[in-house]
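With one protein chain held back, the other chains of the complex are shown just where they sit.
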Amino acid sequence: MQKLKYESPAIQKMNAGLMNKYGSRTEYEPVKQIDGVAVKDLIAQYGSPLFVISERTIRRTYQNAVRAFKTRYPKVQFAWSYKTNYINAVCKVFHQEGSWAEVVSGFEYRKALGNGVPGNKIIFNGPEKTNEELKLAINNDSLIHIDHFEELYQLIDLSDELGKKPRVAIRVNMDTGIYPMWDRFGFNYENGQAWSAIQKIVASGKLQLTGLHCHIGTFMLSTDAYAIAVKKLGDLAMNAKTQLNTQIQYLDLGGGLPSANTLRGAYLPGSDTIPSVDEFAEAITNALLQLGFSSNELPLLILESGRALIDDAGYLLGSVLANKRLSDGRRATIMDFGVNILFTSFWYEHKISPAQDFTHHTEDMVLYGPLCMNIDVVRQSVNLPLLNRGDQVVVHKVGAYNMTQWMQFIQMRPNVVMIDEKGNTHLIREAETLEYIEQMEKMPDHLQHFSL
Amino acid sequence: MHLKKNIATSESGFIFNPGTGDSYSANPIAAEIIGMLKEGTPVSSIKVHIMATYEVSASQLEKDWDDFSNQLKYANLLDN
Partner (left out) sequence: MLANNQLLTVAVTGLNAIDSPGPGVAVIRALREGFPDKVRIIGLSYETMEPGIYLHNIVDKTYQIPYPSAGTEALLKRLEYIQEKENLQLIIPNFDAELYNFMKMAPALRSMGIASFLPTQEQFSARDKINLYQFGLKYGLSVPKDQVIYHESELYASAENLGYPLVVKGKFYDAIIAHTLEQAQKAFYKLSAKWGFPIIVQQFISGTEINIAVLGDGKGNTISSIPMRKLYITDKGKAWAGITIEDETLIDLAKKFVAATHWKGGCELEIMRTADGTPYIMEINPRFPAWIYLTAAAGQNQPAALARMALGETIEPFTEYEVGKIFIRYAWDHITDVKEFQQISGFGEL
């Protein structure tokens, strides 16, 4: 006789007035495969935990965003935000789709060059740019976005030295009705700093003012704020044209579009509350078309979306290490992944699905990571079926920031695989080894030996 | 391990502790175990029965059994 599937015996108090099982964020279906590849097989081959990236989802998400903007505005260019996920294979999917590169450090800049992005299609942002890095960017005719006056003068000096006229934009910060206002980057619009920077650039005669850039915040839930940003950048562009006889070629609206993740502490799930990419496109392009530029003078619209284009395509597979009861009777489940590799669990209530069949009996539990650190909490409270040691789970929407902000802390970082559009799996970043981690270390002679 | 005598159970896995007024719901396997405990089946026989019926290793069952008896204790359902 076939034995029945086992589940740990459990009882649950029926609380008067507290959560009912229809009321918690129970995930309905087990997720047994990703793009047709079985979770079980992926873990068997590549180990657990494991990041999985769906190439098909990246391309679909990207094409959908491009469609949303291009059907509404004639001149649109996306630039892949390297910091969101700079694994080269991921970047190259975006570049194959037509995306430029947007980088915020010399390290990322060289990564983009290495990926074969032509220098004049790299946008160089960020507050730190060394002389060497700027020279490289100037010689490559890259688009340099100036963050502060020091950088502006630095560029004027370098243009003298190199005898070249670099293409530059300024980053502008502004009040778009959003709190908190990001006023630490770039030049302020309201107090006239931005205009003064524009005047200085034009007056210097040493730099070509090609664009204006802003990035109003992150995980934006309001489309109106973007319309305000367009209007303010548009004002500056119009003034540059009429007063300084300088034609601004592009407006770069930065990124900040949200993914469908649920922010910690949010009442309603992200999937219900975030505006769609079409709604953002509608607000942004409408505002652009109302700026008053003639159709042949319309500026190119550049978007640096990261999160909204990659989050959905990333999954983290993991396994249960152990279960325990906390002192208050609550169930705790310890996973083999934690905040070390799932950095975004500090911000999100990640959706987590079991990867195998389960019964309807669920329990509210804490999900901990494997680190011997109190901060290592993946979900403070999540309603899940009872998981046994070795059971596997799928964490959804982890494509953004995790594979760049992850920490090599206590544990090493795991394999990352990409499933291509035909369902083939490719290892795109190998799990770290002790040798890899230690290869940068140097040992002074006097510490070579000891005896215990 | 003995259930308190006055504990009321139902086939659907509901448990009512008349001493405290608390109600509990049990998953199917827990309901089965509680049913057997109520009939006075010795723990060792229950374990043999579970091992024979479900796909579970002895060590897993042993560990879960400890957790389960703690839950029953915590819920005040056992005779001390």
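As written, the chains take the letters A and B, and residue 1 is the first residue of each chain.
In this text, a residue touches a chain if its C-beta (ideal position, glycine included) is under 8 Å from a C-beta of that chain, and two chains touch if they have at least 3 such contacts.
Note that this is a predicted model, so its numbers are computed, not measured.
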TODO: Looking beyond the chains shown, say which of A:S271, A:Q380, A:Q408 or A:N424 touches the absent one.
DONE: A:S271
Task: Omitted-chain contact residue, chosen from B:S23, B:T53 or B:S69 - done: B:S23
TODO: Write the list of chain B residues that the hidden chain touches.
DONE: 10, 12-14, 16, 23, 25
Open item on the list: Which parts of chain A face the unshown chain closely enough to count as touching?
Closed with: 14-26, 28, 179-180, 265, 267-269, 271-273
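Note that in this section only the chains that are shown with their structure count from here on.
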Open item on the list: Please output the residues of chain A touching chain B within their complex, sorted ascending.
Closed with: 3-14, 323, 325, 329, 359, 361, 386, 388-389
Task: Contact set on chain B toward chain A in their complex - done: 14-15, 22-30, 33-34, 52-56, 60, 64-65, 67-68, 70-72, 74-75
